[in-house]
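Attaching a single structure in C-alpha cells format; questions to follow.
All protein chains of the complex are present and in place, except for one that has been dropped.
Showing subunit A:
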Amino acid sequence: MNAYTKRLMWPVIILVALVAVNIAATGIDFIVPSVHDGRLGGAFVNILRRSAPLLLISLGMTLVIATKGIDLSVGAVYAIGAAIACQMIIDAPDQTSAGLVAAAVALALAVTAVIGAWNGVMVARFGIQPIVATLILMIAGRGIAQLVTGGQIPKVQDASPFTGIGRGSLWTIPIPIWIAVLTLVALALLTRRTALGMLLESVGGNPEASRLAGIRAKGITVLVYLVCGLCAGLAGLIGAANLGSADANNGGLWIELDAILAVVIGGTALLGGRFFLLGTTIGVVIIGTLEDTIINVGLSSQWQFTAKAIVVFAVALLQSPEFRAWVLKPFKRRPAAPAPAPAEEVLAK
C-alpha cells in the first residue's frame, strides 16, 4: 500500500460508514440515483449537487494550504461573486438575455480572481502571514458585498438563464456537478501531469529553499491564491444561481471553515507540502453526507454543528503524532504483545 492510498483509506472508510448508516436508516434508495424529467436525482446525487460549491472552494483551499497558507476570505469572496452577478443581472432591462448572463458571470469571476490575487500579493510580496492577510477580506468582504447589493437581497427571475448554473442539467447530470468535476479534473491534470504540483509542494515545504532552487515561489503563491479566489467566486455563482438570489450576509457563511475541514479530512496537513485533491473531494462528500445523516437518523438539524465539532476534534487529534503516541503508550509497555503493531499501522496513515 503506497503513501497515497494510505492517506485516502481513512476518509474512504468514514464515507462508506456514513453511507451505510444512511442506507440502514432510509433504505437503498439513498445511494441509487433516479431520473426525474431527464435529470439525475436521488438523495446521494442531491448531496453531490449541493456539495459542488464547497468542493470548488475546498479544491482552491487545498492548493493554498499546500503552499503552507490558508485563505479565510473565501466565504466573503463567495458573497461578493454572488452579489456582483445577481446585481448586474437585476439591473439590466432584460434578465433573460444569455449575453447579459455571460457578461455578469465573467465580471464576477474577474473581480473574484483579482481579489484572490490581492490576497496572494499580500502574502507573497509583503510577507504577511496568510491567516492575517486573508482575515482583512474576511472582515471587510461581506461589507463590500453589501455595498454591491445596496443592502438588499437581489432576486433574479426564474426565467433568467443564470439560474441554470445552479438548477439546470446537461446530459441528465446537474450543471453544478459538471462544473465541480471539470474543475477537479483540470486542477488534477494541471498539478499532477505538469511540474506545477511538485513546485507547489516545494514552495509549501520551504519557500526560501525553493526560491534558491530557481522556483519563482512568489509568482506561484500569487497564482494559487488567485485560483482560490476564482474557485470561491465560481462557488458563489453556483450558490446564487441555485437560490436565484444573493444574500451578502449569509451566503457562504462559514464555508471557509467547512472547506478547511474538508481539506484536513482529506489528509492534507495544514503545515503545507503534500496535498491530495482526491482526498479533499472525499472530505467534501463526507461533510455533505454528514449533514444528511443527521436528519436521516432522526436528530434535529441543530446537531450539525455538534457533529462537525466532533469530526474536527477527531481529525485534529488523529493527525497529531503526540496524541497517537499518548494513546498507544499503554500498549507499548508490553513489548511481547503483538496487538499494537496493526493498531499503529492503521493510525499512521
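As a working rule, a residue touches a chain if its C-beta (ideal position, glycine included) is under 8 Å from a C-beta of that chain, and two chains touch if they have at least 3 such contacts; residues count from 1.
One rule holds for everything that comes next: contacts and distances are computed from a predicted model.
Peer 1: Out of "Sugar ABC transporter permease YjfF", "Alpha-E domain-containing protein", "Reactivating factor for ethanolamine ammonia lyase" or "ATP-binding cassette domain-containing protein", flag the one the UniProt entry gives for the chain missing from this complex.
Peer 2: "Sugar ABC transporter permease YjfF"
Peer 1: Given the contact definition stated above, which residue among A:Ile144, A:Ala262 or A:Ile286 touches the chain not shown here?
Peer 2: A:Ile144
Peer 1: Of the residues A:Ile131, A:Leu212 or A:Val297, I need the one that contacts the missing chain.
Peer 2: The single option touching the absent chain is A:Ile131.
Peer 1: In the complete assembly, which of A:Leu190, A:Ile295 or A:Val312 touches the absent chain?
Peer 2: Considering all chains, including the one not shown, the answer is A:Val312.
Peer 1: Go through subunit A and note every residue touching the omitted chain.
Peer 2: On the side of subunit A, residues 70, 126-129, 131-133, 135-144, 146-147, 151, 248, 253, 257, 260-261, 264, 270, 300, 302-310, 312-313, 316-317, 320-323, 326 touch the unshown chain.
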